[in-house]
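Okay, structure first, notes after.
The complex is shown incomplete by one protein chain, all other protein chains being positioned as in the whole.
What follows is subunit A.
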Amino acid sequence: MDALKAMWETVPPATPDDLARARRRLIEEMGGRRRLITVPRLLVAAAAAAAVVIPLINGLGTPAYAVTKNPDGTITVTVNELRDPAGLEAELRSVGIKADVSFLAPHTRCAGPRFAGVDPSYGTRPHTEAELKWGAEHWRSLQVIKAIPAGHRIGIHPEYIRPDETLVLEIRDDQNPKVLWTLGAWLAEAGTPVKPCTPVKD
């Protein structure tokens, strides 16, 4: 067994250069699976034994969205209808948030990459060792948004946004009885452009 263990022992472990192509393939595969938050339809699930779809579109005169600044500095966005993203961006701007909002039809996503993320969560750049060691849960893109399932609300935590960074939101309603929205939220690097969303089939 020792002779076998020693056989071709001088074959070295691969270097980063040897592995670059394999790593790139893996990263590309991950790119199509960017972190998205699925927001469950908690109220619906609790209320109905049979699955019921409550569409976000309503004709009752309710505003499509509302933006509220809370005493603790957080911002609550209530989205009743996936309509008028530019209006929502303007509302967010009025409370100090530079945002880029896209509402998506069922089973579509914005073709990427649209921008350079501040951390690896958008998948446009590999992680640094420090970022991985610190843990993905500390990446700012993942902390800036907290989905609040009840009442179609999203909580924004501005303390995680640095000057001139853009909060990019991609929100999709798949008309799924269990999932209210699929929400992608990332921070784009300060002073860098965010391309318009071109929806593609997901």
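Following the convention adopted for this analysis, a residue touches a chain if its C-beta (ideal position, glycine included) is under 8 Å from a C-beta of that chain, and two chains touch if they have at least 3 such contacts; residues count from 1.
What we mean here is this: contacts and distances are computed from a predicted model.
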- Query: Name the chain not shown, per its UniProt record: "ABC transporter ATP-binding protein", "DNA-directed RNA polymerase sigma-70 factor", "ABC-2 type transport system permease protein" or "Sulfane dehydrogenase subunit SoxC"?
  - Reply: "DNA-directed RNA polymerase sigma-70 factor"
- Note on the structure: Touching the hidden chain, out of A:C110, A:L142, A:I156 or A:I171, is A:L142
- Message: Contact with the hidden chain only, please: which subunit A residues?
- Response: 1, 3-8, 10-15, 18-19, 21-23, 25-27, 29-30, 33-35, 120-121, 123, 126-127, 129, 132-137, 139, 142
